[in-house]
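== chain A ==
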Amino acid sequence: MRSKLVLVLLLIACFSLSTLIARKGEVSRSGPAAESFVALLLGEGRMLFANEIFAKADVYFHRGNYPSIFEGGGRPKENHMAGEAQGEGVVHEAHGGHEHHEGDGHEHHDHAGEPHADAIEHAATEPESPAAGPSDWISRFRQKFHAADHVHLEKGAEREMLPWLKLSAELNPQSIESFTVAAYWLRSRLNKVDEAEQFLREGLRRNPGNPELLNELAWLKLENRRDPAQARNLWHAAMQRWFDTETGKEEPNNFLAERILGGMFKTALEEKRLDEAIHYLNLMKRFSPNPENIQKRIEQLQTQPADQ
Partner candidate 1 sequence: MNAILKTENLRVEYRSREIKHETKVALKGLNLTVNAGEVFGFLGPNGAGKTTTMNVLLGYVNPSAGNAYLFDVNVREPIARQRIGYLPELTYYYKFLTAEELLRFYAKIFEIPAAETEQRINRLLKLVDLDHARKRPIRTYSKGMQQRAGLAQALINNPDLLLLDEPTSGLDPLGRMKVREIIQRLKDEGKTVFFSSHELGEVETVCDRVAILHRGELKVEGRVADLIQEHQANLEQIFLKIVGYQPQAQL
Partner candidate 2 sequence: MSKIIAVAGIAIKELFRRKDFYVLFILTVLITLISGSVRFFDDDRIARYLKEICLMLIWIAALVVAITTAARQIPSERESRTIFPLLAKPISRPQVLLGKFLGCWLAAGMALFVLYIFFALVSISRESGFPFANYVQALWMHWQMLGIVIALTLLGSIVMSTPAANVTLVFIITLGILFIGPFLNTLAMRMKEPVSSIVSVIYYGLPHLDFYDLRARVIHDWPPVAWLDIVLATLYGWFYTAVFLIGACLAFRRRPLNQA
C-alpha cells in the first residue's frame, strides 16, 4: 500500500514538473507570464473545472443548499451571488423603480439602488420552491440532515466565497464574472476596497479593456473611492470598448450597456447635471427592453425643478 501511494505521488510530481517545463518553454517563445501552479497542473482541462468552481462559490453563498443537476429544477439558470453583484439596482432605478430587470428576480431593491436590508431575511424565511420530483419518506428524512433552507451568506460571512472566486479566476482568467463578482463582494460587504481594485486590475491585465471589468472598476471608484470624475472616465472607456466589441454581434450584451449608462446617469444626477443625465437615459432607451419606462423617467426629470 505504501509503495503504491509513493508511486502515485511520484507520478503526480513528474506530471506537474513536465507540465511546468513544457509551459516554460512555450512561454519563453510566446511571451506572457506563466500561470499559477494549479492552472499549470490541470492544463487545458482547467476550463472544465473553472465553471464548477464558480458555481461552488454560489453554493457557498447559499450555505451549502444547492440543487443537483439531477433534480427536477436543475441548477439555477441565474447565479444568485452573481445576480446581486451585477448592480441591478441602478438599472431598476433608471426604470423609475417600476419593475425588476431580467435575470435573478430574487433580490428586492429600493429606489436608492441598494438591496433591502431585510431582503436576505426574506429569502431566509421563504423556503426554496422544491424542485419537481417525488416527496417520499426517504427524501423527507434526508432533508433533516442536509442544508435545506434557502439562505444567503451575510454579515461578513460572504468572505467564505472568495477562495472559489479566486480559484475560478486562476483557472480561467477569461471568466470575467469571477473578477467582477469577487470585486463586488470585496468592496460592498467586506470593506476590502484595495483588494477589490487590485483584483479588478489583475482581471484587466488578463483581459485588456474588458468593458465589464471597467464598469465594475468605475462603480468602485464612485461608491468606495468617492471619485466621480475617475468613475466617469472609466465608464466612457467601458462604453467605447462596448461599442468596439459588441457592435455587430447577433445578441450584443445590452444589459451591460444599460449598466454602464446607468452609472453615468447616476453620476450626472448626483452632480445635478440634469441635461447630461437625460442624455444618458435617451441612450439607454436603445438597449432597454422597456424603453417606455425610461421615457417616463425622462419626462419625470424634465418636469422636476433644476435644483432637486
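As a selection rule, all candidates are chains of the complex that A comes from, given by their letters.
Definition applied: a contact is a pair of C-beta atoms (placed from the backbone, for glycine too) under 8 Å apart; a residue touches a chain by one contact, two chains touch by 3 or more; residues count from 1.
All figures in this text were calculated on a predicted structure; none of them were measured in a lab.
Chemist: For chain A, which of 1 or 2 is the touching one in this complex?
Modeler: Answer for chain A: candidate 2.
Chemist: Under the touch definition given earlier, write down the residues of chain A that touch candidate 2 in their complex.
Modeler: My answer: residues 1-2, 5, 60, 63-65, 68, 70-72, 131, 133-134, 136, 138-139, 141-142, 144-147, 159-160, 162-164, 166, 182, 186, 190, 192, 195, 199.
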